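Right, chain A next:
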Amino acid sequence: MQNPYLPYPVRIDEIITETEDKSLKTFKFVFLNPDDEKKFAYESGQFGELSIPGLGEIPIGIASSPMEKGFIKFTVFKTGKVTAYLHAMKEGDIMGVRGPLGHPFPWKTLEGKNIVIIGGGFAFTTLRSSIISILDPANRSKFKDIHVIYGARSPGMLLYKDEVTAWAEREDINMNITVDGTDDPAWKYLTGFVPTITEQKAPPGNDDTYAIVCGPPIMIKFTQPVLDNLGYSHDNILMSLENRMKCGIGICGRCNIGKKFVCKDGPVFTLSQLNQMPKEY
Partner candidate 1 sequence: MTEYTDKIKEISKRVLAEGRVEMVIGFRKGSVPMMNQPHLATSAESVDELVWDSNCGLNLANYITDKKGTIGIIAKGCDSRNIVTHVIENKIKRDQLYIIGVPCTGMIDHHKINAMFDSEILTVEESGDQITISGNGFSETKDKQELLQENCTVCTHRNPVEYDELAGNLVEEQKNVDQYASVTKVESLSADEKWNYFEDLLSPCIRCYACRNACPLCYCPTCFVDESRPQWVGKSQDPTDVKTFHLLRAYHCAGRCTDCGACERACPMGIKIREFTKKLNKDCQELYGWEAGLSLDERPPLDTFKTDDPDEFIK
Partner candidate 2 sequence: MKNFLEHTGIEPGRLHFSWISSAESTKFVDVVTKITDEVKMLDPANKKYVKTEPKVD
């Protein structure tokens, strides 16, 4: 019997400060036991529990892609006790990771489809993972058109800036980078809230087009009617939820929404599923 609460020991290999306010850092972990990397076989959309001995665990979406080998990456927003401590840790420090946890985006279903990825703020992490996976030469031909709408508060708050701007130059992905507002004259991308940009840039909905929406509640609230207007069926809208979690494996009982656990049955749900569930998130 495998103890599902036992984290794999990892070493912090690299820490990247993502945003100008230093509230978001990306941690690149390397497994101490190389075999553990194989056990940690994941797909984009899943999450892990970052485990800091002495402090506790936090559930964080996996920001790296399974196409990236030798390490896993997590982007962490500094908000509570554990994240604050993690932000103060150094490269080379040892901690733990448990996972992969939850269900990924439904990649089999998404094959052969157009995908519209809509992300706001620091919820872009598993979306980065998804885009890296999709754009990998081994995978790109499996999908039709890829649209991305990614919004941040300001240019300085964009995650993975080098990567997203590089994607904007590519032909095989339609990138729409936007900020809520900026007075930077050098800003060459869009300005406006994500729902507005979605209205302008997203393709109309049909059976062959899926939207993946990850972002703060307010963004989701205003993006949903836009997608309705564009004709997206609720079966074709995928969302990733967050709730307070501890165990991450559907046992400790706190993250349930109705009979579903966000950790084990989610975090990815279709909007049709969510429509049938209490709004406890």
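How were these picked? Simply put, all candidates are chains of the complex that A comes from, given by their letters.
The criterion applied here is as follows: a residue touches a chain if its C-beta (ideal position, glycine included) is under 8 Å from a C-beta of that chain, and two chains touch if they have at least 3 such contacts; residues count from 1.
Owing to the predicted nature of the structure, the values given are computational and were not obtained by experimental measurement.
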item	value
In-complex contact partner of chain A, selected from candidates 1 or 2	1
List of chain A residues in touch with candidate 1 within their complex	80-81, 84
